[in-house]
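With one protein chain removed, the remaining protein chains of the complex are shown where they sit.
In this document, chain identifiers A and B correspond to the written order of the chains, with residue numbering beginning at 1 in each.
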Amino acid sequence: MMRLPPFSYRPARSVAEAIALLAEHGLDAMPVSAGTDLYANMKQRLFTPKVLVGLRPIRELRFIDFDEGRGLEIGALSTLTDIARNDAIRAKYPALAEAAGAVSTPQLRNMGTIGGNVCVDTRCNYYNQNLDWRKALGYCMKKDGDICRVAPSSPKCVAVNSSDTAPVLIAFGASARIDGPSGVTTVPFADFYRDDGIRAWAIRPGEIITRIHVPKPAPGTRSAYLKLRLRNSFDFPIVGVAAMVATDDRGLCRDARVVVNAVGSRPVVVDGAAKALIGTHLEASALDEAAEAAFAAAKPLDNTSATIPYRKRMVRVYARRALERIAS
Amino acid sequence: MSVAPPKVLLAMHVNGADVECAFSPSKTLLEVVREDLGLTGTKHGCEMGHCGACTVLVDGVPVLSCLELAVEAEGREVTTVEGLARGAEMHPVQAAFAECGAAQCGYCTPGFLMSAAALLDGADGRTLTQPEIAEALAGNLCRCTGYTKIIEAVALANGRMAEQSRG
Partner (left out) sequence: MAERDLRTVSTATNPDIDAAGFTVDSAVSSIAIAAPATPAGKPEGFSVVGKSTPKVNAFAAVTGAAIFADDVVLPRMLHGKLLRSTKPHARLIKVDCSRALELPGVVAVATGADIPVRYGILPSSPDETVLAYDTVRYVGDPIAAVVADDELTAEEALDLIDVTYEPLPSIMTIDAALRDDLPQIHANPRRTNNVHKEVHLEFGDMGAGFADADRIFEDEYFFEGNTHAPMEEHSVVAAFGADSKLTIWASTQTPHYLHRIAAQVLEMPASRIRVIAPPVGGGFGGKTEPFAHELAAAYLSCKTGRPVKITLTRQEVFYAHRGRHPVKMRIKTGVKRDGTITACHLQTWLDGGAYGSYGVATTYYTGALSTVTYKIPAYKFDGCRVFTNKPPCGPKRGHGTTQPRFAFECHLDAIADALGIDAAEYRKRIAVDPHSTTVNGLRITSCGLRECIDAAAMRTDYAAKRARKQKGKGIGIAASTYLCGAGLPIYWNEMPHSGAIVKVDRGGGVTVYCGTSECGQGSEHMLAAIVAETLGIDVMDVRVCSGDTDLTPVDLGSYSSRVTFMAGNAARQAAARVRSQIADVAAAKLGIAVDRVGFALRRVFDVDKPENAINFLEAAQATEAKLGTIAGVGSYAPPPGIAGDFKGSGVGPSPAYSYSACVAEVDVDLETGAVTVEKITLAHDVGRAINPDSVEGQIEGGVYMGLGEALMEEQIFRAGEHKIPNLLDYKTPTILDMPPVESIIIETDDAEGPFGAKEAGQGPLNPVIPAIANAVADAIGARVYSTPVTPEKVLKALDAASGGVLRLRKPAPPATPREPVAP
């Protein structure tokens, strides 16, 4: 049986206690909410923290509030099931409900939290392997080695951001509240991810995401999330497309965002797609142009299921379909 | 042995009974129910969250015991396949699985039963659609049945439970 490496467990009952515990144990400690991603990685010895600071007991971080004025506030410990089933989210931010509901399986959505999902470790099929498998390979730069097995000449790790919710949150202009030893900061998700498979998040050791704020959608906002995977359950996305479009009462597109994920270490905001859509009535040719921009922006590598050309080609199809769904 | 942190002594509530158990904090709920509580009905097929064989209910919600820390089960109600029956009487979904031939090798069965029981108990007598049943079981893999008779069995149990709640 795959087992966890030994560690001590320190439950935190408040955000302050969590920050204090993390500070106390320094780099020996890792924060964990549901652990659905971390525990699997620990079983493969990708992480061997001496101390786990359990965030689950912080009950007050499991909430979803929607206010017509302020928008949406989500506690980081809200489960993906909470989000997928929340009426306000389904009505106002359907792409977010779709993305949360598309994560893995019912059991894992019952367990996994939004805070965990936005920080899900980047993935690579040279990295997400058991210790002896990686030993046979000679390791890779993300763990225990010094070169990238996907792109040996790459100076940085190219592991893939596989979060379903991240591109949607970026599309909605959401931000994360981060609590840490030096206080509270707010980081827009658009700035939260980095093009580096190892240091992929703008969060420092000792800090935790506590809340997610999603601005009130502009009138006439529609959104969709489409996920390419080889099976209809379990699988991480191998292409994920989030699209948000706001139109006025004449059907004129006033705002648009297309974000593609699972084709690089961070979600790709496709500026060209927004440009192609804004100011149009979402005619077929505008959707084509936006899809083409998404296609051009996506640069998948050979580290997930399916091949590079297939995933790249699917970015165009999925972007187009996501926009069609919104436009129709 | 590597220096392991001391065991924790935990008061747990499993299958309706209070149990005290001491175990290493790095043990998963799967390991504790199977190895420390002797409830071997809960199975494991990957221990990585890729198969659903280890599904149990925590506070009535299906979760994967292979990715749950046992220490976090403190104060929560854990139900395993051994706790599904009411006394000598099987849960309707267990009876339906037996009747429909929904268990072949039977190894994934406890996990399916837990996902199904949560769905059925939560349906409150409402008739479930086939897609609803399939969605609820989408986190459990089976290699024997092709899922066909599993869906049949859950639908059968749903019908009987609906009848019961009406009668």
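Keep in mind that, in the parts below, a contact is a pair of C-beta atoms (placed from the backbone, for glycine too) under 8 Å apart; a residue touches a chain by one contact, two chains touch by 3 or more.
Since this is a predicted model, take the numbers as computed values, not measurements.
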Which displayed chains the unshown chain touches: A, B
Residue touching the undisplayed chain, where the options are A:97, A:114, A:212 or A:253: A:253
Per the touch definition above, residue among A:51, A:114, A:200 or A:314 touching the missing chain: A:314
Residue numbers in chain B that touch the chain omitted from display: 1-2, 34, 38-48, 50-51, 53, 80-82, 84-85, 90, 94-95, 97-101, 103-110, 113, 134-135, 137-138, 140-152
Where the missing chain touches chain A, by residue: 1-3, 6, 125, 128-130, 132-133, 135-137, 149, 228, 230-236, 252-255, 276, 278-280, 283, 285-286, 288-289, 292, 295, 305-307, 309-310, 312-314, 316-317
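The rule we apply is simple: only the chains that are shown with their structure count from here on.
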Residues of chain B defined as touching chain A within the complex: 2-5, 8, 24-28, 30-31, 44, 46-50, 52, 55, 61-64, 66-69, 71-72, 115, 135-141
In the complex with chain B, residue positions of chain A that touch it: 1-9, 11, 34-36, 39-40, 43-44, 52, 54, 56, 104-108, 110-111, 232-234
